[in-house]
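A single protein chain has been omitted from the complex, and every remaining protein chain is retained in its original position.
To keep things simple, chains are lettered A and B as they appear, and every chain counts its residues starting from 1.
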Amino acid sequence: MIARALGLPRFRFNGALGATIVTLLLLIAVFGPWFAPYDPLKLGLQFRLQGPSTAHLLGADEFGRDVLSRLIYGARTSVWIAFSTTLFAVVLGVVVGILAGFIRGWTDRLLMMVNDALLAFPGLLLALGFMAVFGASRNGIIVALGLAYMPIVVRVVRGTVMSLREREFVEASRVMGNSEIVTMARHILPNCVAPVTVLATTMFGWIILSESALSFLGLGVPPPAPSWGNMLSTARPYISQAPHLIILPGLCISITLLGVNMLGDAIRDWLDPKMQG
Amino acid sequence: MVRFILTRVASAIPTLLIVSITIFVLMRMIPGDPATLMLGDLAQPGQVEALRRQMGLDQPIVVQYLIWLGNVVTGDFGQSIATHQAVLPLILDRFSVSAIIVLLAVLLASLIAVPAGMFAAWRQDRAGDIAVIAASTLFLSIPSFWLGLMLLMVFGLWLGWLPIVGYVPFSKDFTSALIYIIMPVVTLVLVESGSIARMARASTIEVARLDYITHARAKGLSEPAVMWRHAFKNAFAPTWTLIGLILGSLLANIAVIETVFTIPGLGRLMVDGIYARDYPVVQGCMLFVAFIYVVVNLVVDLVYPLLDPRVTA
Partner (left out) sequence: MVQGTVSPVLSVENLSVGIGPDGNKVVKDLTFSIAAGDMLALVGESGSGKTMAARAVLGLLPPPLTVTPESRIHFQETDLTRLPPAAMRKIRGARIGMVFQEPMVSLNPSMTIGDQMAEGLLLHRRLGKAEIRDRCTAMLERIRIQDPAKCLAAYPHEFSGGMRQRIMLASVMLLKPDLLIADEPTTALDTLVQRDVLDLMVELTQENGTSVLLISHDLGMVSHYVRNVVVMHKGVAVEQGRSTEVLLAPQHDYTRRLVDALPRRAAGGTRSEEKREPLIELKDVVIDYPGRERLFGRSPGKRAVHGVDLAIARGETLALVGASGSGKTTLGRAIVGLVEPSGGTIAFRGRKLIHGRDEQGANQRHDIQIIFQDPYSSLDPRQRIEDVVAEPLKLDRSLDRRQRMERVREVFDEVGLPAELARRLPHQLSGGQRQRVAIARAIVRRPAFVVADEPVSALDMTVQKQILKLIRDLQERHGFACLFVSHDLGAVEQVADRVAVMEDGRIVEIGSRDDVFDRPQHEYTKKLLDAAMLLDRSFAGSGAEAKVAAR
């Protein structure tokens, strides 16, 4: 309705708002430290649990640390982790997916058996398992979540490759004399870019959510380093005294996810007609 | 049809096997002697030796796996280091708590979201549709634990309508039990409705474009009849698959809700187990949840032909 009022087609509105939010997030993540008023780890016990004030624009937490600064650094952490994990999952997933979809036969069956087994673990379970083994750490999260999300990329890539293999333009490439490798590199790979991009955008959002959930459980980014998830976790005992500690980090996560989802929708809508070819 | 059922069931078995191998391998990756890990730091040397022999730690790894698998299949998941209770009964007990919340939440979410999604598709691009999409996108962007905390804050602390902590099993007191699970269930319902509604809407739009819908109208059927008799079954199929996935993934994600509302469920058991390095418990939970997930997806697959008869062909 807002879009109608502004006279914009809906997906452009989604895309614009989503892109704005995501850009803001990335800017904060990259340049935040220059603007953060305080060191996120600096204690200030005289300000314990204070609400928003002139000294601390968004208040202070249970150790007197500045909430605004911690939120900024938290953004940095989340973006860094989400980005690395997405990259990890996508690169690994594309390689495996192409091998499985293109070579087929026993290679495919074997890879898919392992892939299906990894997919047999719901959402966080595999990540939790990894964290149990490796202990909570930033790199641990990246590997754990990366391995947890990789199978989805494999599925999508393999599916795309298999449907593309049978398309006539791929057959034309073979008939004209191109080797299998050239056919794959020149015709199949570029046509995988669109579905993988859509998936990557969506995954970025899922990973931010998963990382904050893990941090909330205490199995993610270890305190005192700030992550929106662990900020929520440590604030729980103070829920009645300092509600801002509960409201703010969660708000950050929600707005980020909203932006990523809207952007993802817009990208999907935009790429869709092109994908039909 | 029978062949379809048998093939599906049969193909679940290798999956379960590989799942068990993965968990076995994962647990063995933890540095330290497996037997000591299983018994904890306070174990007596004699106990450790006995367990080492029992686990077959001097044997090749494959044999160790088989021994372990054998135990698992007969229901022996080991003992919790912390409480010395047998793990499986403990898991089952906690599972009953989580399961009620999850099932209730998914049921309610589906009952609300599926009609909402279909309604939105029917009224595509008009006010009703936009409202549904906006609400869905909003809700699926909110982390469940934060929503839970906010509800807790508003309804528990500020308004005092609902209890903040704890859980009462249904077997003890039905009404109290209901009151205690309202907030966790509502949280999950809100969060999951978003994705279910969007899927229902998308598949209904897909289906409504097809000729047999126009054909149904050409027979003279009224719009509601067309939507219900012809669109629904076909549109519901992909949503049904999604519901299965959600059910499964909630089994893992329930941990955060249980943490927020202090509910003694399976998720909490696993997380506590990880903190406490109670590896038998962690291993047992992983096995159990993965098993349930495979079974749930199997059931979803088996129901699918009822919605789309082309599948058994």
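Quick note on the criterion: a contact is a pair of C-beta atoms (placed from the backbone, for glycine too) under 8 Å apart; a residue touches a chain by one contact, two chains touch by 3 or more.
All values reported here derive from a predicted model rather than from experimental measurement.
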item: Contacting the left-out chain in the complete assembly, out of B:Ser110, B:Asn234, B:Asn253 or B:Gln283; value: B:Asn234
item: Selected residue (touches chain absent from view) among B:Ala10, B:Leu42, B:Val73 or B:Leu159; value: B:Ala10
item: From B:Ile112, B:Leu221, B:Ala276 or B:Ile292, residue that would touch the chain that is not displayed; value: B:Leu221
item: Residue, one of A:Arg48, A:Arg138 or A:Arg174, that touches the chain absent here; value: A:Arg174
item: Residues in subunit A touching the chain absent from view; value: 167-169, 171-178, 186-187, 190-191, 274-277
item: Residues of subunit B (touch criterion as defined above) contacting the omitted chain; value: 7, 10-11, 210-212, 214-222, 229-230, 233-234, 307-310, 313
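We adopt the following convention: only the chains that are shown with their structure count from here on.
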item: Gap in Å, rounded to a whole number, between the CA centres of subunit B and subunit A; value: 21
item: For the subunit B and subunit A complex, residues of the former touching the latter; value: 14-16, 18-19, 21-23, 26-27, 29-30, 125, 127, 130-131, 137-138, 140-143, 145-146, 149-150, 152-153, 157, 248-253, 255-256, 259-260, 270-271, 274-275, 279, 282, 286, 289-290, 293-294, 297
item: Complex interface listing, subunit A residues touching subunit B; value: 1, 4, 10, 113-114, 116-118, 120-125, 128-133, 205, 209, 212-213, 216-219, 232, 236, 239-240, 243, 246-247, 249-250, 253-254, 257-258, 261-262, 265
